[in-house]
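Sharing a structure here in structure tokens format.
With one protein chain held back, the other chains of the complex are shown just where they sit.
For clarity, chains are labelled A, B and C in written order, and residue numbers in each chain start from 1.
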Amino acid sequence: MTDWLSNPFDTGPDDDKLREECGIFGVVGVSSAANFTALGLHALQHRGQEAGGIVVHDPDQGFNSVRRFGYVRDNFTSQDVMDTLPGPIGIGHVRYSTSGSKGATAIRDVQPFFGEFAMGGAAIAHNGNITNADALRRELIERGSIFQSSSDSECIIHLMARSLQRNIPERMKDALRRVEGAFSVIAMTRTKLIGVRDPLGVRPLVIGQVGDGWCLASETCALDIIGATFLREVEPGEMVVITEDKVTSHRPFEPARPRFCIFEHVYFSRPDSILGGRSVYETREAIGRELAKESPVEADVVCPVPDSGTPAAIGYSLESGIPYAMGIIRNQYVGRTFIEPSESIRNMGVRLKLNVNRALIRGKRVILVDDSVVRGTTSRKIKEMILDAGAAEVHFRIASPPTAWPCFYGVDTPQREKLLAATMTEDEMRDHLQVDSLRFISLDGLYRAVGEARGRDPDAPQYCDACFSGDYPVVPADQLERGFAMKAAE
Amino acid sequence: MTDWLSNPFDTGPDDDKLREECGIFGVVGVSSAANFTALGLHALQHRGQEAGGIVVHDPDQGFNSVRRFGYVRDNFTSQDVMDTLPGPIGIGHVRYSTSGSKGATAIRDVQPFFGEFAMGGAAIAHNGNITNADALRRELIERGSIFQSSSDSECIIHLMARSLQRNIPERMKDALRRVEGAFSVIAMTRTKLIGVRDPLGVRPLVIGQVGDGWCLASETCALDIIGATFLREVEPGEMVVITEDKVTSHRPFEPARPRFCIFEHVYFSRPDSILGGRSVYETREAIGRELAKESPVEADVVCPVPDSGTPAAIGYSLESGIPYAMGIIRNQYVGRTFIEPSESIRNMGVRLKLNVNRALIRGKRVILVDDSVVRGTTSRKIKEMILDAGAAEVHFRIASPPTAWPCFYGVDTPQREKLLAATMTEDEMRDHLQVDSLRFISLDGLYRAVGEARGRDPDAPQYCDACFSGDYPVVPADQLERGFAMKAAE
Amino acid sequence: MTDWLSNPFDTGPDDDKLREECGIFGVVGVSSAANFTALGLHALQHRGQEAGGIVVHDPDQGFNSVRRFGYVRDNFTSQDVMDTLPGPIGIGHVRYSTSGSKGATAIRDVQPFFGEFAMGGAAIAHNGNITNADALRRELIERGSIFQSSSDSECIIHLMARSLQRNIPERMKDALRRVEGAFSVIAMTRTKLIGVRDPLGVRPLVIGQVGDGWCLASETCALDIIGATFLREVEPGEMVVITEDKVTSHRPFEPARPRFCIFEHVYFSRPDSILGGRSVYETREAIGRELAKESPVEADVVCPVPDSGTPAAIGYSLESGIPYAMGIIRNQYVGRTFIEPSESIRNMGVRLKLNVNRALIRGKRVILVDDSVVRGTTSRKIKEMILDAGAAEVHFRIASPPTAWPCFYGVDTPQREKLLAATMTEDEMRDHLQVDSLRFISLDGLYRAVGEARGRDPDAPQYCDACFSGDYPVVPADQLERGFAMKAAE
Partner (left out) sequence: MTDWLSNPFDTGPDDDKLREECGIFGVVGVSSAANFTALGLHALQHRGQEAGGIVVHDPDQGFNSVRRFGYVRDNFTSQDVMDTLPGPIGIGHVRYSTSGSKGATAIRDVQPFFGEFAMGGAAIAHNGNITNADALRRELIERGSIFQSSSDSECIIHLMARSLQRNIPERMKDALRRVEGAFSVIAMTRTKLIGVRDPLGVRPLVIGQVGDGWCLASETCALDIIGATFLREVEPGEMVVITEDKVTSHRPFEPARPRFCIFEHVYFSRPDSILGGRSVYETREAIGRELAKESPVEADVVCPVPDSGTPAAIGYSLESGIPYAMGIIRNQYVGRTFIEPSESIRNMGVRLKLNVNRALIRGKRVILVDDSVVRGTTSRKIKEMILDAGAAEVHFRIASPPTAWPCFYGVDTPQREKLLAATMTEDEMRDHLQVDSLRFISLDGLYRAVGEARGRDPDAPQYCDACFSGDYPVVPADQLERGFAMKAAE
């Protein structure tokens, strides 16, 4: 529902949200790569709050790294720590969790991963998910590789260690050609910063210029914080190799039609980042306008579910002319779970984070705009709070289509049977949530809002929308082996 | 400017904000007073983030207390800590800083304060400021009292200890009759919960009913979080004494005309709290509307300075018809200061917290709505960021009159010479900030927005507005002794 | 039994030891009083391991203090902490526990205590116990004093606050004349260091010279660590007032015959301290010799119970000619309690700390020398370990008489009924411990060993030996009120 649900301290009664699993950043050609990387990761913290790591290289002091659980602001701000990370080149990673051991992540699962090869060391940071990691891991262990983590990303560094190629960029191409799935990867050697996106370009990656140096980041908001200029996106299937002098572009993979993740527009990316030449905020406002056109309703006030529903709610208000208001207020100090008194408090978990603006809501017909419905558990509690406060009607408007399929490309999704939309129609969901109306934006409407005037091309979809459509652009090989059932051909 | 500037970890380049210094809560007649108090204090965290304390009493285990630096969510959520706080009655306090030793607060300054008297113990939690504390302290030391803290509030408990009265409520009346200034106090004995407001009622205090028990709190948002029903405000000059059975009302002071703090409406209170029968959010929206009427300007977009400028910006937009948009995005993960790379980054301090929505702002005439201007340092940096992003014009609209005088009634204000409005006219401030226009709401406009249709009554002002007007309803005796110069009679 | 039982982390199955409750130190006329005080307290750590505090005064920065739970080495060694304690005069305190709330000591119970008086501040550190503290506290509360701690020592500072005298040394005399019991006190004002011993001189206090300054300490080992010269003991009933220039001596009390605590010789003081002109080590060796004369036995080896039985065991060996050997080895890394496997381990608590030198003990007749028997629980387990290792015989020799009475003068003793010697004769104790023989040194023998050639003078005992004799030199008023029964007159 909102960023606060991404808070690692949040142990509330439900976790009703899809979550991006990683943010990555790298920089070369600056005085202190670590200071820039810390800032860049701080700007990308919404993409992963569980842990973060930075690796740097200095000509005198070699490679150094710090990897920690917790926020960037808590781990990478003290002079003591940052002094251990000297040098002009570095990469960093923030993560929510891996495809590995959920809930029991060890520090050894925290990226960047580092390997010492015969020709020198390399470190990698990966955003995405490798869909054939199980098979790769078995094969590598058979040959005598020792895995240190439960992360799928570790396969890449072992494949690189065993490559027959003579330099690290070539070993990296070699490795990534064995890898299936979604990946944006930033790697570094002693002198080179390398950025790669998978052939479909599922996850984002951008290039910026900062002073005399260069940087790579998941989103442009990480360029803004360090005052860097946004040059361009790394293209799907492209590898860029950056030294202090220049950027060279490589094309290691077979060409493919891009399928960027459409959910980055809906929820994952920060509203002030630029995707496809437009701010994500504007796209979300456009989603709200589109939703108002598709699913109008008579009401007194349009309220966002804070904070992620806000731009779409503003768009809905502007299009519909119904006044926008903050009917739900978020507590700035969310965090841990409090002990509930024995006089148990209705919806206490949600109350810790949200409070209804009772005096405002009383007697009103309320449109609530949210970005998505995953399990539906939070939606239901919010509806109850709104009604308890005396609202006359509650109409839910959702800024994405029904989420009916899990993501296997780097997003943490519940198992399919936990997704409300996997087992119910829109009407059933409305009844389940006990609201006066419930409407999702259509898939075509979403495509229009992101700029595809003619909507989705069913023969060659312009985006990855597997979570809505069940149309998986890369076969999820490991998942099929574990029993996942793909959508039957129609 | 915004709540995030109240963050105790925020060590940014300036501190451009007035801050409420305390939030208080008390409850009686429940199974676990401490659990309720922790929740209530969590909801009041915006009133004080530096430290918090809880005192409880249990018939078997007597009085117990925990007082800690940091957030309520970090200190009062573990089972271990809460198990040390049993009992059906308790009070709590969150604080930003005291009138005592600024910047070097010791744990002994953290309230509630406790005293063991011959007839049993009592604890008190105080929101406000005692304006004759210096004189009281000198007198008490002369008589042999030993002060443990540097807090003005400690005078109250020593006056109670020395009172000749035979029970604690009477001793409390005795003590508070010697005290001048602004105070809302919650006190407890083994069986009684006591709430008092000073005769002018400068600081808020409300009564709620929860299950079979009662609670007192600074704001109604603390009732909402525990599912309590809002009964009424404690009235100015009233003392309520609450046992498990009943609430009795006392009037220990000479009657006076109330002068509630008008800044609670502008900034201090949470938008979802109810003051004077209306949500604070609605009042702030009304301030924005009033501001749009008083100071219109042609522009393309109305943007709040997040988060505290948001309701007024919405009001301005609704009144003016100029679209509302989030032109500035706040980083959810603000906190500590990062180390700046040697390639220094323009306005880095503000960048850590805010980012301009560049693609949205470019080429636009922007109205920025903020709640107040204190030193003006942050306002100037935000303006620079907006212009860097390519805005065509920047117009500041401020939801309060110029802050030209310090507060001596429980709010942390810079010394008078640091207040921008103490040394400059509105036009000089505009030039200083280098914006296209700068307008504050008028004092009468603010009074109209809070519900006084005829504006401020200059002969008998309905509110305490000393920070704007220099009209101090209680003589700040200690401050005069320290050299503060009151406004010359006109 | 041994110093390790004084370890605050030791949560073993029994606590079979008397414990000194405090060590005190003060210094004036040096560059950094805090650094000297930290060293002095470190040398006195054996007198109190639970918490420690330091108060200093600096002409520019006034009084400052730090009080913490834990070891001196952990709390008073960082530059950060010590930088907050500037100035040429300071005092410090280490404590085991107070006569107040056992087991739940709050940080507010940690000394030194500080009071701001009309003529300036003063701090005090107290070793001993006030036997009329309950009555004094009641009286002070009646008059309106607010106690912050549960410590008996706090009475002194409140009595001083209420004194009618015009300077602090006179107020201190005034206060101490109301106090009954055992006390060595170090106090400080902005310029004066004050040392006092009660009229009987129950607890130790010595004066040293360090550079151009002076210091006071519980024992001479605290002078050694800072390279100070030992001048003399503060005499029973004496108050010394020390400025940077000179030491003046006062006699505020009625003269009395001294009764120094004889147990300081047996166990409390460090073996390298000097008491009565001789090292404590030598006295303890003499006790061992005396014990060998009084209670010889045929055996193969004399072993100490480490570490406190060591000097007496050496003395016993030297006198008897039976070889000395370390039959029990102490683990250097004692500390917390480990989780016992479900296959429960015999005497695991003791095994964590001690191990028998099996190969050495097997088949031998062993004399075990220990300093005292309190509850007897540890003695019994050690005996079992020795027998398990194959010893042929076990003979206990105890370097003090049977401990049959609690101490009310600053030592932590179990209640009388928990003292083995309060309910059993020597023979019954031998049977209870199931050893081949058990002998305590006689009271006269102990007096001889400490230098009284003719033994104890029954009409005017030269020492306080209440724990052995039940002869209490100061009436324990509070204890009698709580129901303690004195020894019946004979």
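Following the convention adopted for this analysis, a residue touches a chain if its C-beta (ideal position, glycine included) is under 8 Å from a C-beta of that chain, and two chains touch if they have at least 3 such contacts.
Please read these numbers as outputs of a predicted model, since none were measured by experiment.
The absent chain, not drawn in this view, touches the displayed chains A, C throughout the complex. From the options C:110, C:141 or C:221, the residue with contact to the chain not on display is C:221. Touch with the chain omitted from the figure is made, among C:118, C:345 or C:486, by C:345. Listed residues C:18, C:43, C:56 or C:179: the one in touch with the omitted chain is C:43.
Although one chain is hidden here, its contacts on chain C can still be listed: residues 3-4, 9, 30-32, 35-36, 38-39, 42-43, 45-46, 49, 71-74, 76-77, 79, 82, 210-211, 221, 224-227, 270-272, 274, 277-279, 281-282, 285, 307, 310-311, 314, 318, 323-326, 329, 331-343, 345-346, 351-352, 355-360.
Within chain A, the residues in touch with the undisplayed chain are 107-108, 115-118, 141-148, 157-158, 161-162.
To be clear about the criterion, only the chains that are shown with their structure count from here on.
Across all inter-chain contacts, the pair with the most C-beta pairs is A-B. Taking each chain's centre as the mean of its C-alpha atoms, the one that lies farthest from the centre of chain C is A.
Averaged C-alpha coordinates put the centre of chain A at 62 Å from the centre of chain C. The centroid of the Cα atoms in chain A and the matching centroid in chain B are 37 Å apart.
The set of chain C residues that touch two or more partner chains is empty.
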